[in-house]
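Only a single protein chain was left out; the remaining protein chains are all shown in position.
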Amino acid sequence: MPVKDYIRERFFPHIWCSGCGHGTVLNVLIRVIERLGLNKSDIVIVSGIGCSSRIAGYLDFHTMHTLHGRALAFATGIKLNRPELNVIVPMGDGDALAIGGNHFIHAARRNIDITAIVMNNRIYGMTGGQYSPLSGYGIFASTAPYSSVDQSFDVAELAAAAGATFVARSTTYHVNEAAQMIQKAILHKGFSVVEIMSQCPTYFGRKNRQGDAVDMLKYMRDTTTPIGSGAKGQNPELIERGVFVNKELPEYCSAYDEVIRHAMEGR
Amino acid sequence: MGGNLKFVQGNEACVEGALYAGLDFFAGYPITPSTEIAELLASRLPKTGAKFIQMEDEIASICALIGASLTGCKVMTATSGPGFSLIQEGLGYAIMAEIPCVIVNVQRGGPSTGIPTRVHQGDVNQARWGTHGDHAIVALTASNHQDVFAMTVEAFNIAETYRTPVVLLFDEVIGHMRERLVLPEHGEIAMVERLKTSVKEGVDYHPYLPREDGRLPMSDFGGVHRYNVTGLYHDMWGFPSDDSDVVDGLLRHLMDKIENQAAHFPKYREFYTEDADCLFISYGSAARSARHVVERRRRLGERFGLLELQTLWPFPHDIVKEKTAGARYIVVVEMNTGQICQSVRLAVSRPERVFLANRIDGVLITPTDIQRVIRLIYGKGF
Partner (left out) sequence: MPKRRLKELCINKEWCKGCGICIEFCPKGVLELDTQDKAVPVRNEDCVVCRLCEMLCPDLAIDIVEEEEAE
């Protein structure tokens, strides 16, 4: 099916700025779903609040645009009661890891079969460029006019430590790789996290003199490297891309089915 | 009948009511004095194939409820004190997105952590106005376990009928006290099941277009109709809109369905209201003491009466106005600094006759406490 069959065309052109990486994530996600041949009525998209969260409204699936940071909690209620549905939760970095950080680690710990896509632009786009828990030390933002003194999280390490059974990272420059990772994440049974490093040229780019979207993509190309590459040995500053965790553990909905079986047997 | 008779805590009566109503999903976080509800449901729900989850906090609990409700489940959470504060954000979402759900608040003393193990009725106005923005809400309460059961069932019925969250405001005394409960037979209480859309696959379904009777038929997530749900003001398809007509129309609809339609059938009990010279208005465990005083005074031939409110919100002002019309004195008995008293004053024709008999020290208000106030009103001899 062509791309247009997966979107709600009447809302296009979308609201995102020129060159915003969130649009590329939308693009990649659609291609993956097309490749997987998933039925549109078997997919649920649950998002929070932020520029990134607007992605839900553009997709012609069951879509829920919820509260800032809470998408995974809503998604948990959906998934547990309709385990056969593919539940995908696209999130902003502030959404996922500031206000939603608690829900994020607990969804990971439960290993519930949900795919979380963290659209990490290292800034609060929607509210006008304040720093996020992913901005990191030395970054300029509207609430860090003298540069940020906050350290940042590493999304992949955090997700892995919290118990996610699939963890990967890619960027909006590496679209084919990103597509592969999202595809694996959707197919993975258990909680999967894909961090897509994304660009917000309007705020992050401008405030940090990273140039326009094209420059920001080049920057992601030049500052990242596949896991285990030799380049990392020479330049430890490089951010690794690839699959960090891919393991099997009891999935939450299946595990709860076992609880039901025991309870029904009167144990 | 013997098999259907139980001796239980109020929290268990609530659990029985929820199961009777067909509860499919409970999400919660432990907090005194509501915890028994979660514990009992963790055990009971999976026995029928239904589901229980302990979330990471109350915010997550209400959000999980809303998600589950969208898949077609009847859902409930239970909390107290600070937990009810955390629920407010999600409660507003459920109001805006019109998602049926039941929220139990077994009240304890506040503000803040307050007195976890003692009784207060301090969340009455929070239930009304706790979530931000203009809105309407349904809140029910009860003073005995049979009514806890009945109001819990009623809460589910209202939630389904009006696609709305419903708050059950119990209190610590009711939650923990043990009392008899007769379980009704299946079918004895009428149940409202979810109104599902009859729109066929491929035909345009409008999740937010009310029918002529104001009701909105739902379509389960995962079903044939794909639509959007949002906490933003939205059009009849559920897509965000800032069109002023859409905003105005939606807020009016949200207010109207509760303040006008749901308000038609307030729940209350009355004792000797017709000829009462002094009418008590009370609810929850406080109403037990008020009733005690009324019965004693009646035995002495004195014209005391009680209007026991079970619907707190939307405030039943017509009933209050009607029942208080002939009374010389109106005494609101409650365990806060006068939250319902305030609403009563607004409802009656002569607010200067409304008095408050209260207690706010975490101890159940006693008949003696109430008598003391009566003595002040009537003067010596009482």
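We just call them A and B in the order they show up, numbering each chain from 1.
The rule is simple: contacts are C-beta pairs under 8 Å (C-beta built on N, C-alpha and C of every residue); 3 or more make two chains touch, one makes a residue touch a chain.
Not measured: the values here are computed from a predicted model.
Put simply, the hidden chain is in touch with A once you look at the whole complex. Touching the missing chain, out of A:Cys20, A:Val46 or A:Cys253, is residue A:Cys20. Annotation: of A:Ala71, A:Ala144, A:Ala162 or A:Ala179, A:Ala179 touches the absent chain (contact as defined above).
The chain not shown here touches chain A at positions 2-3, 7, 12-14, 16-24, 26-28, 30-31, 172-173, 175-176, 179, 212-214, 217.
Operating definition for what follows: only the chains that are shown with their structure count from here on.
Mean C-alpha position of chain A lies 38 Å from that of chain B. Contact residues on chain A toward chain B in their complex (touch as defined above): 11, 40-42, 44, 46, 56-57, 60-67, 70, 73-82, 84-85, 102-103, 106, 256, 259-260, 262-264. Those residues of chain B whose C-beta lies close enough to touch chain A in the complex are 24-25, 27, 43, 46-47, 49, 51, 53, 55-57, 59-61, 63-73, 75, 89-90, 93, 221-224, 226-232, 239-240.
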